[in-house]
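Shown below is the structure under consideration.
All protein chains but one are shown at their positions in the complex.
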Amino acid sequence: MLGLLWLVPAIPFAGALWLAVVGPRLRERAVAVIGTGSIAAATIVSLLIGAQFLSSPPASGAYTQTLWTWVGVGTFQPGIAFYLDALSLVMVVVVTFVSFLIHLYSTEFMHGDEGYSRFFAYMNLFVASMVTLLLADNLLLLYLGWEGVGLCSYLLIGFWYKDTVNGIAGQKAFIVTRAGDTAMAVGLYLLFHNLGTLRIQDLMQAAHDHWAVGSPLAVAAGLLLLGGAVGKSAQLPLQTWLPDAMAGPTPTSALIHAATMVTAGVYLIARTHVVYELAPAAQFAVAMVGILTLLMAGCSALTQWDIKRVLAYSTISQIGYMFLALGVGAWGAAIFHFMTHAFFKALLFLASGIVIEALHHEHNIFRMGGLRKELPVAFWTFLAGGCALAGLPLITAGFYSKDLILWSTANSPIGGALLWVGGLIGVLFTSLYTFRLIFLVFFGDVKTPVSHRPGMTMGGPVMVLAALAIIGGFVKGSFETLMTTALPPFHEAGLGVSELVSSTVAGVAFALGLVVAWYIWVLHPALADQAVEFSGGRLLHRFWFSDWGMDWLYDRLLVRPLVWAATINKNDVIDSIYDGIAAVTTTFYRAASLTETGKLRWHAAWIAGGTVVTLAIVMLL
Amino acid sequence: MTLLLLILILLIGGVLAWAAARRSASAARWIALIAVLADFFITLNLWISKPAAGAGRWITEADWAWIPQIGVRFHLAVDGLSLLLLLLTFFLGVLSVLASWREITDAVGFFHLNLLWILAGIAGVFLAVDLFLFYFAWELMLVPMYFLIAIWGHEDRIYAAVKFFIFTQLSGLLMLIAILALFFVHHGATGVYTFEYEELLNTPMAPGAAMWMMLGFFIAFAVKLPVIVLHTWLPDAHTEAPTAGSVVLAGLLLKTGAYGMLRFVLPLFPDAAHAFAPVAMALGVAGILYGAFCAFGQTDLKRLVAYTSVSHLGFVLLGIFTWNSLALQGAVVTMICHGISTGALFIIAGAIQHRLHTREMGQMGGLWAVVPRLSGAALFFALASLGLPGLGDFVGEFLVLLGAYKQSILLSVLATVGVLFATFYALKLVQRAFQGQNTFNWSVPDLAPHEGLVMAVMIVALLWLGLYPRPVLTTFEPVVAQLEQLPAGR
Amino acid sequence: MLPIREGFIVAGILFTLGVVGVLVRRNLLFVLMSIEIMLNAAGLAFVIAGTRWGQPDGQVMFLFILAMAAAEVSVGLGLVLELYHQFKTLDTDAISRMKG
Partner (left out) sequence: MTGLDFIALLPLLILAAATVIVMLAIAIHRCHALSAALTFVGLGASFGSLWISACRVPCKVTPLLLIDRYSLFYMGLITVASLVVVLLSYGYFEKLDGDHDELYILMLVATLGSAVLVSSNHFISFFLGLELLSVPLYGMIAYTRRRPLPLEAGVKYLVLAAVSATFMLFGMALVYGALGTMRFDQMATQLVLPGFDPWLVIPGLTLIITGFGFKLALAPFHIWTPDIYQGAPAPVAAYVATISKGAMFALLLRYFYQIEAQGQAPVMTVFAVIAIVSMCAGNILALLQDNVKRILAYSSIAHLGYLVVAFQASGQLAIIAVGFYLVAYFITMLGAFGIVAVLSGSAGDADSLSDYRGLFWRRPVVASVFTLMLFSLAGIPVTAGFIGKFYIVAAGASVAMWSQIIVLVVTSAIGLFYYLRIVVAIFSDSAGSADAGPAIALPGSVALGFLTAALVFLGVYPQPLLGLIRSLPPG
C-alpha cells in the first residue's frame, strides 16, 4: 500500500493539468467533480497509507520512494523521491483532509464565478505542491514544493484580476515570500557545500557527525533556513504580506493562508531540527521570532475592522506559538498545535465566508450584528472555532495544544519564565480579540439584513471542522507518542511548573479575556471608541492597525526608491557612453570636412605642407 | 559529411525559398519550414544515436583542406556542447519560421532567405573547429541578421541594425587580432602554420601575451553574450527586430558568445582565463543585477524581455568562469532553457504587437479576459524566466549558484538576490500587460492553431528540461571533464 | 669641379620659388609657369648630380624632363582654353564648385 505514496501528489497535479487545459470548456458541475474528486482521491490514498503506516510501521520508522534522479551532476544527485515518516504522515493527512473539505465548500462558494475552472486548477496545483513539499526526500524537491505553493498563493490572491488591488496584493505576497526563499536558497548552498548532500536524512546525520554544538556553520544554516520559514509563514519581519493576502477568495484564505501553506515554515524547522539542536543560538532566535510575532499580531488583531484581517492576524499570532514551541524544543507540541490550528482556523475562515456571502460581501464587522438568530449554523460553528482559538479549557482542542506549548515553554531549558509570561499575555489577547469578533458579529442588533442562507455543501464541511475543533484535543496522548518516532522528545528542565498549574493559569487568562470582551463590546459599546479618543490612544490604534508601521517602513525604505531609480534609468545610462562616442566621431567628421575646401591652391598647400612635415619627421628623428 | 549537409540544406533552402516566393508566399514558408525541420531531425538522430560516444574529443567530424598555404582547413566537428546548441538552433529555427507565418507579408522570399542563412551562419559557428572558419562563420552570421532587422524591423530599425552590426563587427575584428597573434605565437613555438583548434590548444606562450589574446577573444564574446557594459546594442536590436529576428537573436546569437567562451577562451588560455575569472564572475553578477534592474524600469514589452536576456546571460557568464562541473553544467542548461523561455516570450510579444500594433504595456491591461490562452502561455513563460522550480531555468540557475558558492560566497548571494529581482520584472510584465482593467477594451482573436502548437511545444520542452534534465547533462558530461582537467581548473 | 652643396642649394631655392609661385598666384597661367620653374629646378639638380659623378645620366634625365614639361604644358593650355570658354575666368578659386 505504501507504494502508492507517489499518487498523493500526482493525482492533484493531474487534476490541475486537466482543468487548466480542458477546464474552460467544461460545465461548472464537471469542473467541481474533477476538482474535488481529485482531492478526495488523494485524501483516501493518504488515509489508507496512514492506516497501514500506523498498523504496521516500517522497520526504520520511515518509508522512502524514489521515482527518478532529477539532476545528476557529480556528487550532487537529488532525486524526485518521497520520504514518509510520522511527521510528514500527520501533515499530509491533515492537509489533504482539510483541503478536501475546503474544495467541497468552494464548489458552492465560487458558484457563478467566470474563472471557476481556473480556480479549481490553481487549488489542485496548490495541494499537489504542498504535498510535494511535505513528502520531499531532499531539500531541492522541498524547495520545488516551497516555490510551487508560493506561486499558487500569488495566483489565488490575484484570482479576481480585474481589480488591480488584488493583483498588487498577489505580487506583494509572492515577492516577500521569495525574499525569504532567497535566504533559504543560500542556506541550501551552505548545507550542500559543507555537508556534501541535500538528502534530508543524510544531511541530518552528516550535520550531527561533522558539526559540534554551537558551530558557526550550524548557526548560519539555522538562521538562513529560519529566514525562508519566516518568509513563508509570515513571521516577523516578513509578515506584512499575509493581511493583504485576504484579497483572495475566502476558501483560498482558509486553505492557504490559514491551514496549510503558512505552516510550511514550521514543518521546515521541525524537519531540520538537528541543525537547530546543534545551534542553540538559532533555536533561541526561532523562539524570539515566535514570541515577538505572537504579541505584535495579537495587538494588531485587536484594532482591525475587516473580519478576514482579524483572522489573518490571529493566524500570524498562532503560528507565533508554533515557532515558540519549536524554539523551546517542544517539536511534538508545535505539530500538535499545527493540527488543531488547521481545524479551527479553517473553520473560522469558512464560517466567516458564510457570513460574508450572507451579507452581500460585507467585510466590516461594525456593520454586522445580531446574526445569532439569522445564521445559527454559522454562529454555533463560529463559536466552537472561537473557543478553540481562545482555548476554552478542557473542551476545545485549542486549549490542549496551546497549554502543551505553554507548559513546555515554562519547563524547557531554553525557555523560561519570561517566554511563559509572554505566552500567557498572548492567550489573553487571543481570547480578547476572538470574543470581540464574536460579540460584534453575532450579538447586538441586526445592522444589514441576511439575504442568502448557506447550502448543505457549505454548511457540511463547517460542521465537520467544528466537531474536529472540539474532539481534536483528546488525541493528545497518542499523538505525542506517534511524534516521538520522528521528532526528538521534549526534555523537561527548568522551573518545574506542573501541568495543572500552567493549564489553570491559562484558563484564568482565557476567562479574563472573555469577561473584558463581554464588558466592552456587549455592555458598553461606546467605551471602545472613547478609549481611542485621547491622543495616545489614537496614535497607538493607528500604529497597531497598520501592523506596527512595518508595511509603511518597507514601502518607504525599499519599494519607493527602487521604483523611482528604475524609472529614472529607463533608457539605460550606460547607453549614453556610446552616444557620446558617436557624438565625438561626428565632431571629428565636422572638423575634417572643413579641410575639403575644393580650392586648387589649398590642395597644393597640403601637398607642400605634407612634404615639409615628412621632411621634419625624417630630419628630427 | 552530415555536418556539411546541415549547412548546405539551409543555404540551398534559403535560395529556393527566395525563388519560390515569386510564385506564392506560402510556398516560400513551407520550403523554409521543411529545410529547418530536416536539419532538426538530422541533429536529433545524431544526438539519439550516439549521445556521448566518440573516441577522441569529437562525436563526428568533416575535414577538407581549404587554404593549405596558411594551414586553413574546412574542419567541422561536433562534441557534446555544440550538439546541444545545434539542437537548440534548429528547434528555435522551426519555431521562428512558424511564428512569422502570418506576421511577414512583404518580400516573404527574401525574409526566409535571410532567416535560413542566419541559421546556417549560426550552425557554422557551432560546427567550425578551425579558427579561420570560425571567424568566417562569425562574421557571416551578422549580415543576414542585419538585413532581417533593417528591412522587416519596426520604427527606428535602421539605428538598431547599424548599432548591432558595428558592435559585433568591431569586437569581431579584435578577435581576429587575437586569432592571428595566437597563430604567430604558435608558429614561433612550433614552426607550423595552422589554425587547427586541437593543435593550437596547448601552445606555450608568455603570460602577458596570453592575457592580451584571451582578452581579445573575451571582448568579442562579451559583446555577443551581453556582458554588462557592452550590452546596450541588445535592447535596441531585440525591440526593433521582427518576431523571428528577436527569437533567433535572443535564443541563438547570444549563445554563440557563451559557446565561444566555453570553446575558445577557457581551453586556449587556461591560466590567463583563470587569473581573469574573478573579474568575469563579478561582471556576470553585475550583469544579473543591472539587467534585472533595467528590465524592471521598462514600459516597452519587448525591451523588458530583452533586458531579461542580459540578466539571464549574466548567470551563464558566472557559471562559465566559476569553472567547476556544477557551474558549467548549470551554464549550459541555463543557455538552453533561456533560449526557449525568452524565445517564447518574444513570440508572445510579437503576437501581441501583431494584434494590438503596440508594445507599450501602458496601453495593454486586462488582456486575460480577451485572450486567455495567450495570457496563460505568457504567465507560464514569465514564471519560467523568474526561475520557478520545476521549469528548466531553475535547474540551470540553481546549479550555477551552487557551483558559484564554492568559489565565492558573496557573488553567489548577490546572484541569488538577482533571482529575486527577476521576480519583480516578471510579475510586473504579467500584472501590467494581462491583469487589471481592459481600459482600452481590446477585442482581438486568441492564439491561432499554429501559434498554439508553438506554445505547447515550448511548454512541454521547458517542463521536460525542468523535471528531467539528465539527457542534457550526460551529453555535456565529457566536455565538462575536459574543461576541468585544464591545469588551472581545480 | 662644380661644388655639389652650393649647386643643390641653388636648385633648392629655385624649387621653393616655384612652389611658392603655385601657392600664391591665382591665375591658372601663372600657376603653370611656376610649375615650369619647379621642373627646371629639378632638371638643374639632376645636371649638378650628374657632374658630381661625371656621368651623362643627369643631362639625359634633364632632356626627358624637358620633353615631359612640353607635353604637360600643351595639355594644360588646352584645358585652360576650354576652362576660359566655360567659366569666363582663370581664377583658380572661382572655378572650385565641389567641396565637403
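Think of it as A, B and C in the order they're written, each chain with its own count starting at 1.
Here, contacts are C-beta pairs under 8 Å (C-beta built on N, C-alpha and C of every residue); 3 or more make two chains touch, one makes a residue touch a chain.
All values derive from a computational prediction rather than experimental measurement.
Undergrad: Given the contact rule set out at the top, which of the displayed chains would the hidden chain touch in the full complex?
TA: Even though it is not drawn, that chain still touches A, B, C.
Undergrad: Of B:L174, B:A275, B:L289 or B:V417, which one is in contact with the hidden chain?
TA: If we include the chain that is not displayed, B:L174 is the one touching it.
Undergrad: If the hidden chain were put back, which of B:F147, B:Y259, B:F346 or B:Y405 would touch it?
TA: The single option touching the absent chain is B:F147.
Undergrad: Contacts of chain A with the missing chain: which residues?
TA: For chain A, the residues touching the absent chain are 585-586, 588-589, 592-593, 595-596, 598, 600, 602-604, 606-611, 613-615, 617-619, 621.
Undergrad: Write the list of chain B residues that the hidden chain touches.
TA: 66-70, 132, 135-137, 139-140, 142-143, 146-147, 150-151, 158, 161-162, 165-166, 169-170, 173-174, 176-177, 180-181, 183-184
Undergrad: For chain C, which positions touch the chain that isn't shown here?
TA: 4, 8, 11-12, 15, 18-19, 22, 28, 31-32, 35, 38-39, 41-43, 45-46, 48-50, 52-53, 55, 57-58, 60-61, 64-65, 68, 71-72, 75-76, 79-80, 82-83, 86-87, 92, 95-98, 100
As a convention for this text, only the chains that are shown with their structure count from here on.
Undergrad: Taking each chain's centre as the average of its Cα atoms, which is closest to the average over all protein Cα atoms shown?
TA: Chain closest to the assembly's C-alpha mean: B.
Undergrad: Quick one: chain A and chain B, Cα centre-to-centre, how many Å?
TA: Averaging C-alpha atoms per chain gives centres 38 Å apart.
Undergrad: Using Cα averages as centroids, what's the distance between chain B and chain C in whole Å?
TA: 65
Undergrad: Sort out for me which residues of chain B touch chain A in the complex.
TA: Going through chain B, the ones touching chain A are 163, 228-229, 231-232, 235, 293-294, 296-299, 325-326, 329, 366, 368-369, 372, 376, 383, 388-390, 394-395, 398-399, 401-402, 405-406, 412-413, 416-417, 419-420, 423-424, 427-428, 431, 434-437, 467-470, 473-474.
Undergrad: Mind pulling up the chain A residues that touch chain C in the complex?
TA: Touching chain C: residues 593, 596-601, 604-605, 608 of chain A.
Undergrad: In the complex formed with chain B, which residues of chain A make contact?
TA: 20, 24, 68-74, 76, 80, 140, 143-144, 146-148, 151, 154, 158, 161-162, 164, 167-168, 171, 174-175, 178-179, 182, 185-186, 188-190, 192-193, 562, 565-570, 572, 574-575, 577-578
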